[in-house]
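Could you have a look at this structure, given as structure tokens, before my questions?
Rather than the whole complex, this shows some of its chains in their spots.
A and B are the chain letters, set down in written order, and residue numbers restart from 1 in every chain.
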Amino acid sequence: MEKEIVIKISNLLNEVRNKKPLVHNITNYVTVNDCANILLALGASPIMADDIKEAADITKISSALVINIGTLNERTIESMIASGKMANELNLPVVFDPVGAGASEFRNATTKRILEEVKINVLRGNMSEIKFISGLEVSTKGVDASESDLKSGNDEGIKICKNLADKLKCTVAITGATDIVSDGKRVAILENGTKMLANVTGTGCMTTSLIAAFCGAGLDYFIGAVSGITAMGVSGEIAFEKAGEIGTGSFHIAIIDAISNLNSEIIKNMAKVQFYS
Amino acid sequence: MEKEIVIKISNLLNEVRNKKPLVHNITNYVTVNDCANILLALGASPIMADDIKEAADITKISSALVINIGTLNERTIESMIASGKMANELNLPVVFDPVGAGASEFRNATTKRILEEVKINVLRGNMSEIKFISGLEVSTKGVDASESDLKSGNDEGIKICKNLADKLKCTVAITGATDIVSDGKRVAILENGTKMLANVTGTGCMTTSLIAAFCGAGLDYFIGAVSGITAMGVSGEIAFEKAGEIGTGSFHIAIIDAISNLNSEIIKNMAKVQFYS
């Protein structure tokens, strides 16, 4: 079964390279250049457009939509909603990255509004963002919160992921030291990656954009999410091998290099996927 | 004649290094960092300012203006117009990059408005953007549209370029596998570059900013456009030689390295320019 999934990932990578899906990103200005470059490196095409006067029109010519609230503002929220609705109408995949959900009332209200007004196909966040969306009480543990998140084990994570996927009728991806993906029925546990990915801004945003590219090239969005996360995890490992000791600047560049050199062979040799259904 | 042009390019590069022209960029947030860094690498100075309350004031202290609609929005369009008018008043060169013209009604209307309200000195775009502006029917050929654009040969491209230059009374530069520049009378065909430039976001935007720097250092904007495109093409080849096999991330950095090391000797040895008048 694991082998089957890995083959699906590597086939979908080839589909991305053949179809060159145009991915419309309404995203933050911190990591937008990396999102564009990682999409090009993968073989997809990026387009960024966030004015209400054209957002839906740009979605119309795209194969997938990314909504990322990293630097949300009142102007672009309306564009996110308009583009999201257009994508829904055209049955295009919508990938939502609720950056910082839980950190301010504004982010919380916006996250809620997007989930209510747009049908999301893939939701990707870290554990605290996903827990916030799940409406769970996030236990405050001070500075080592993320540490204890990890130690709470995958069992709790899987439950949260699966339940939220079921509730939102979409694929939910929780990324961290271990990544968990579920569409409510199927569950994948992904073990690729390196801690150093947390030392470069935007590796989460880039993963979201990669997921959108994979979803834009195939119809199984669960596999799309697994593929995007695996592509980033494997490339993170390759980049770490190559530049981990040089520093975080070189590691950052090496991630994009690795995505641009990714192929079926590498996926088959390196992907660490466990699958449950 | 070709030799003469190459000498003009290399002289203008020296002028840029001597005069350090300040280039005002009203541009998109995707590639803005690269535009700033490539201008510094060339020896020019970048300034970015897009609020209507200062746009024209910043243009006033600059040597050239870039208007790039990559992530246009209602707020900054007014600043583009105000800065454009100020540049016209002061006889400063205005370089216009109609990113995505043809892709949405909003971009089309904005492109039209800018061309009507601002006297543009250099227009740089890819074939489909320039065809849109020319009012030509762009034949829809699906995914291989750009391929067939190329195969249609340079003759058609030269005609489009020359006609539009004549109509707009400016220099028009069409960049692609082969670059075509015309001011309505003179025509240059530039053959530098590498396909890999299309795998890094912003190489078009960076070329536009380079053109503005060259135009800010000399009065012949046709030569300014030829110089900016040649600088990028030659640097792309050097970067490909150095980092093409490493990946698109390293290639991206190597482009900026190459621009920072560019000199007359390199231009003279590598520039591939054909000239007709």
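Note that contacts are C-beta pairs under 8 Å (C-beta built on N, C-alpha and C of every residue); 3 or more make two chains touch, one makes a residue touch a chain.
Since the structure is predicted, the reported quantities are computational estimates derived from the model, not experimental observations.
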Could you work out how many identical chains the complete complex has, if 2 are displayed?
-> 3
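What we mean here is this: only the chains that are shown with their structure count from here on.
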When the C-alpha atoms of chain A and chain B are each averaged to a single point, how far apart are the two points in Å?
-> 34
In their shared complex, chain A is touched by residues of chain B numbered 28-31, 33-34, 70-75, 100, 103-107, 143, 198-202, 246-250, 252-253
Residues of chain A that touch chain B when the two form their complex = 19-20, 29, 32-33, 36-37, 40-41, 46-51, 53-54, 57-58, 61, 75, 252-261
